[in-house]
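What follows is one structure encoded as structure tokens, with my remarks underneath.
Omission of a single protein chain aside, the complex is shown with its protein chains in their original locations.
After this line comes chain A, so read on.
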């Protein structure tokens, strides 16, 4: 029987070395006993152990971190439990993933307790200032009583966080000291007398004020901040009073009669009115009016309306379907993937976007949420009809020589029907006021085509349509420039 004594400082690393050595010697768990410096030794501890065949060592990584944590648990049997499980693991490495295994479940719950204890230490250590406030390196100290042996594995957290000050955390078992950027450990001490700290009074004020007496939930508090920690938390002293007075405070709020607004309120209202934007004229007001549109329910879910953009004297007006995800966010038409494709094709077809007025048949984005994404939905006839009002307003403002309708929705908004787009594309129709409309497919249709050959074919047709539009614009503007004025 082998007995291994592990030191109180550096316990986890020492266990790891010892366990590795035992495993190498092939010592079964029943041949080893484990103890820490203070624990008493067993009756059979000094008998020589039977040596078995050396064992090859490969240990799953997640066991290493499990052991690293469990070694700081306060139960005396932690080392033996770890070694026993390690012994089983060498023949069945998959056990580390078997959460139904009784022993692993126990170790995992020990690991959880230590993690929780570490977490509570990070949360509940309360420093008091013990040095000069104005010194270049301020100095703080805290007294804390952890449930497990967590000072050593947790001290580094405080070193990472409070590196520009000196501090010490005193516990009954160990003291962590951080001085001039160096972390060291010493024996524990009884509770020291820390000087009064003015910062603590402000903290108590904050704790009292942030509490909402109308929603008392004492159990939710104590499950996360158990009473065993209260004696070292300065704010905990205020809790009984807060709880006792809460119902009366909530009742008083409910029963208090409404008061008249202070005189200041009227002045603020006038000030606020001054910040509201005003209407200036019919032309400039159109985008603002579109932004404020509530003609159909789409405005409730979209970010914003996306009015058309471009020169108001443009010869060509391009009408798309509706804003997509990106357009809805940016407030600009044709900036998403379809818009980018359009720009590319338009460039090679000789169409300049800066000289055209670009807009959509429907001004608000219609979609259904799907997890973290928004799936585009086609606007229905009612929505197209409601929004035609704005499209007509834009058309009368710009008075284009030619309108290019992209896709069925645009065709429906302009000509009254969106049917048979594939047959109608590349043809020219007339609006009621005589303006010619060239029908083409929508670029997002091209993006969706799965077959590369078909896509190439449609792409070529689309480019031809845009080229036709460019030629028509040239011809139409030349004609009107040549026409006699008056």
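Worth pointing out:
Convention: contacts are C-beta pairs under 8 Å (C-beta built on N, C-alpha and C of every residue); 3 or more make two chains touch, one makes a residue touch a chain; residues count from 1.
One rule holds for everything that comes next: contacts and distances are computed from a predicted model.
A chain of the complex is left out here; the name its UniProt entry carries, from "Putative DNA modification/repair radical SAM protein", "Carbon-monoxide dehydrogenase medium subunit", "ATP synthase subunit a" or "Tripartite tricarboxylate transporter permease", is "Putative DNA modification/repair radical SAM protein".
Considering the full assembly, A:97 is the residue among A:97, A:179 or A:460 that touches the omitted chain. Shown as candidates are A:15, A:124 or A:357; the residue that touches the absent chain is A:124. When you scan A:259, A:354 or A:396 for touch with the missing chain, the hit is A:259. Within the full complex, the residue among A:13, A:105, A:237 or A:478 touching the omitted chain is A:105.
When you scan A:28, A:163 or A:447 for touch with the missing chain, the hit is A:163. Although one chain is not displayed, chain A still touches it through residues 94, 97-102, 105, 119, 122-129, 138, 140, 142, 157, 159-165, 181, 197, 199-203, 205-221, 224-225, 233, 235, 239, 242-243, 246, 250, 253-254, 256, 258-259, 261-262, 264-265, 268-269, 271-272, 275, 291-292, 299-304, 328-331, 367, 369-374.
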